[in-house]
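Attaching a single structure in structure tokens format; questions to follow.
Apart from one protein chain that is not included, each protein chain of the complex appears where it belongs.
What follows is chain A.
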Amino acid sequence: MEREAEPVIGLDEVSAELGGRPVLRGVSLTVGRGEVVALLGANGSGKSTAVRAVVGQVPVTEGRLTLFGTPVRRFSDWSRVGYVPQRSTAAGGVPATVREVVAAGRLARRRLRPMRRADREAIDLAIERVGLAERAGEPVDALSGGQHQRVLIARALTVEPELLVMDEPLAGVDLDSQRVLAETLRSQVEGGASVLLVLHELGPLAPLIDRAVVLGHGRVERTVDSPSRLPEDSHPCHPADALEPSAEPSLQTGIL
């Protein structure tokens, strides 16, 4: 009802600090239903902090941040949100299989209750979607960076989220996994999901992105409504990406 009119994510002059240091200084942006919005910017521009504030992990010091129309501090319907944090290279002290890590995502629906058959099916489906069904029983430590990223995405997909929030899903991801990731993201968007994701460069995801917001020093530097119009200076970080022309030719790279 009123929620339909509200953006899925709304930031209105949001400021946030990390350890007393201002990181976001009045950021405004919205993600509408079914929209895919990319956050770009140099290291330290506040991209990750913005995303972590959206999922309630960095307190907002000023401004207003809403999720599905509810202020994030009072938001509790977390099973509507699939969060893909930045992949950490730190391994846990105890081995865990792909399936065990992915299953943790489903807790957003089960909370403290035991898993049921429908939950197990949702977990299997999520693993299948990222193409890791054959590796479900393997320890995550044995996976490549790109495969590990796919595990984290599958974990977010177990709740069949209406909103995906992803922090650098392409960082250190091989071409094969980039393709799987773009494919997965496209099917989520076709299914009506909204997406906010942090990227270093648009790369293979460019055709999916409705709007790119470039952050710099904790402020919105510019907003570009179509990724193909994004200027060349949008911080390519790998030499290989500089080779990729921004618009149509990227469709012929075998990625999408």
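Assume a contact is a pair of C-beta atoms (placed from the backbone, for glycine too) under 8 Å apart; a residue touches a chain by one contact, two chains touch by 3 or more; residues count from 1.
Following the convention adopted for this analysis, contacts and distances are computed from a predicted model.
Novice: Pick, from "Heme exporter protein A", "Tetrathionate reductase subunit B", "Isoquinoline 1-oxidoreductase, beta subunit" or "Zinc transport system permease protein", the protein name that UniProt gives for the chain of this complex that is not shown.
Specialist: This omitted chain is identified in its UniProt record as "Zinc transport system permease protein".
Novice: From the list A:Val55, A:Leu164, A:Val189 or A:Val224, which touches the chain that is not on show?
Specialist: Spelled out, the listed residue whose C-beta touches the missing chain is A:Val55.
Novice: Which of these, A:Ser45, A:Thr66 or A:Ser79, touches the one chain of the complex that we don't see?
Specialist: Among A:Ser45, A:Thr66 or A:Ser79, only A:Ser79 touches the chain that is not shown.
Novice: Can you work out which residue in A:Asp141, A:Glu190 or A:Glu221 touches the chain that's missing from view?
Specialist: A:Asp141
Novice: Need a quick check: the contact residues on chain A for the chain that isn't drawn.
Specialist: Counting only chain A, the missing chain is touched by 52, 55-57, 76, 78-79, 81, 83, 85, 91-97, 99-101, 103-105, 107-108, 110-112, 115, 135, 137-139, 141-145, 147, 155, 174-176, 240, 243-245, 249, 252-255.
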